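First the structure, in the form of structure tokens, and then the observations on it.
Here the complex is missing one protein chain, while the rest keep their positions.
Letters are used for the chains, namely A, B and C, taken in the order the chains are written, and counting of residues starts over at 1 for each.
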């Protein structure tokens, strides 16, 4: 009952893998914004499967159509409905997956929650659901960039045991990220990662990874204490992405090992406002942005659908061996990059709108 | 603008450090529940400062009063207002903290967001704000326990570099946790942690730590895909607690280093339903509880307020040295234990209500 | 920013007159419901223009498509996206309406609110927006009817000065209502109403009217005090329909002239529960349904777009005469009947879900 997200910039996504279309309705997009499908398509292209040999072989065009909310290429302030057709509505052969719930997949929990499930299994837990998120996130991102100069860049910082060297979060660009297939800007690490993923694809296994994200030029003052602290909404947003298992802001878990005297970020004067000399806080203090770059890390588990045989039981409890058929990503992180950026944009724009409302009535 | 949390079991908290009272209104508590202050007080006692030599010396009685919503010790189904008086309304001497924002504290961001701030600095970022959370969480916890046999136990699993040995999440109790002052059930580790904290208190420094939490006996089917996946709401809830920097569900960040063939949790038959032989999923698949214990880890940074001198700048940008006066916790994790349990209870009860509504209308 | 409605059965509508499509996403529809376009189309047919000589001459097929949320004719519990294509995307010639805001229409307020407006003028104030409402209301209505035997019938009780004789709200059916073109079940009054509307169409004027509605077999206990009292949500729902100016529940304004001793509804025993011998309360007491039929009346103003010349000013304040071109309904009430029924269904199902959640956790 909660395929919607946001208070003032509110999205409602829809669609499973094998229905006619997937998409999103954006309610609360500011009027007067120049907006055509071309503004949205690039992020969808970064998300879609079949971009490279590392991903599933499925080829999905995923062309977005704007159904409502614009006229003559400008937003009207009314709801914007975005839609991507599903190419093939007929559920493909999911083989014995109909009877045997995939381990660590949502087949079992969807069945138990709803008493019914889509033939593709996990229904809305399908990666295809994220099309609505990415399409609406592209709209939010455009507004943030054009109106506030806020930009958001995510990248792959580890795959399995292979970690990227540290990247400069002040300067990294989406072009840097896209310079490798795996979307890790450290080319040496990227090559290793790509080899590992290719190997696992070959043998039918999968692997996890970490996506990092920076949000730059966020004005001081965003975040709604207490329960919608900026990091709290970002955490919700990121854990709503399929396959995520962890979230860090700033120093994260590593910060728990430090002393306050090491961890505290001293203030200093930067241009026209206070800034900090270090950024263990990750750009947020007390749930409110402090003007420094916001730094996130998100953990993605290895995809559950693998073709290696798995000893498990079927829905009735009978022992069974599952060998998943079909085309599945051995590692989701490169395609997760635009999804992380999109969720970040959706959180930031909603917080911006709320803070602007407050500022207007401040005494 | 968001001191409220929950859709059907909705709380609204209020109060700063130096106003007349702090508290909470619970809207949506089921009727007919036996409820008196005695049901709520124990968790508040576990939260309050001054419990031990490890904590601040402030002594706060923190007696809760039920203002509304019950009669003859039973809930009426109407809003339950809970209140704890602030003992001393007069802001104490915050010394030069009025002019110098504490590094990594919310003094600066509150001032910038609201254009004004409480004399105690961070306003709602104060730990005192969590009284409303804990009081309402105690009510939610009682319902979960009595009606569904769900129980929730949190404990300290690390302080600084010192980690607890693994605990058995199937059997650990709050009594086990409270058997050490630091609230770590591993007595050997606890002794080391307590020594470290005592040392840091002496020198005026602070340290971070990790709180783990298990939620047992959760029925299969809780969690509202897509954006209110169970882990997403838990992540929001935990990151809304002051001083948190990270969240993990199940295998967390460590899981990113595994192969799918290692990470997947095979199904097996357990009593009357499917269960899993391992629990890397942490009790949630596809955003929906699968009946296994839900396992969380939450990172707390070292408290920002330390009495060691800090080189920083004042609000105008002038170089300054801050030596924070007053009584401050050198480590928040033992007092964070009941807060984590409370936020967990608030999430679970809300998801339970939503799932029960669905089940009632299912065809 | 609020094209969404409902807490647990949540709809998000989209679309203007001249975009590609209008529609709705339903989030929270119970799983397992048999649902095809045939369940939805009849109410859309009752809503669409061009049904009779009394209405605008526009012919719109308004065929609904289910984009998502069902498989093999059953709902999955996932979001249901419903869509109706706009036949002609090119805005027609709105002549001098581009420069002269129509008196009592939304041209002016939309322009001022959003700084831009659709070429058709009032954007989302267009009657075409109600397609999403009616489509989702048809789904809600089906659930209410099949699962709870709740039925909802609306009818035209007055047009201008012409009033229907009282109808028996316990027995009236949609077939009775549809037995006249104007949707008034009193055939004599209906004939007069139809004559009046035909006359006004001829001269290019318009007229208002009243729609009455009964909701039968509502279980005792629906409605969420305080701010979502059942009558409060119904009032919001009805006043959200374009062209409405008033709302009454039960005795309404006439009841203000009575004494308590006349107005009170004495209780009596009915089958298995208490009922009342009169129904001035209109089926609701203290914001909660009492099991008696819920009785509503909704006032619709005369449509603002008329072809008679109107002396007004243009957007710059220059005196101007407006003669609206195009095809416009001289009276909206017959087409408003299914819209009123739909909004009623959307309120009732949401309240049912909330009450079922409460009952499940009651002690």
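Things to note:
The working rule: contacts are C-beta pairs under 8 Å (C-beta built on N, C-alpha and C of every residue); 3 or more make two chains touch, one makes a residue touch a chain.
This structure is a prediction, so every number in the text was calculated from the model and none was measured.
Of the options C:32, C:50, C:221 or C:326, the residue whose C-beta touches the omitted chain is C:221. Screening C:98, C:145 or C:263 against the full complex identifies C:263 as the residue touching the chain left out.
Contact with the undisplayed chain is limited, among B:41, B:68, B:217 or B:262, to B:68.
The set of chain C residues touching the chain not shown comprises 1-5, 13, 101, 103-106, 108-110, 112-115, 122-125, 129, 133, 158, 160-161, 200, 205-210, 220-221, 223-229, 231-240, 242, 244-253, 255-269, 273-274, 276, 280-282, 284-290, 297, 299-306, 308, 310-313, 315, 317, 330, 354-355, 358, 362. Seen across the whole complex, the unshown chain contacts chain A at 7-8, 28, 30-34, 74-75, 77-78, 143, 146-147, 225, 349, 352-354, 356-363. Interface with the hidden chain, as seen from chain B, comprises residues 1-4, 8, 10, 12-16, 18-23, 25, 27-28, 31-32, 65-71, 74-81, 83, 91, 113-119, 123-124.
FYI, only the chains that are shown with their structure count from here on.
Relative to the whole-protein C-alpha centroid, the nearest chain centroid is that of A. In whole angstrom, the spacing between the mean C-alpha positions of chain A and chain C is 38. Between the CA-based centres of chain B and chain C the separation comes to 45 Å, rounded to the whole angstrom. Centre-to-centre separation of chain A and chain B, using mean CA positions: 26 Å. The residues of chain B that reach two or more other chains are 225, 354, 358, 362, listed in rising order.
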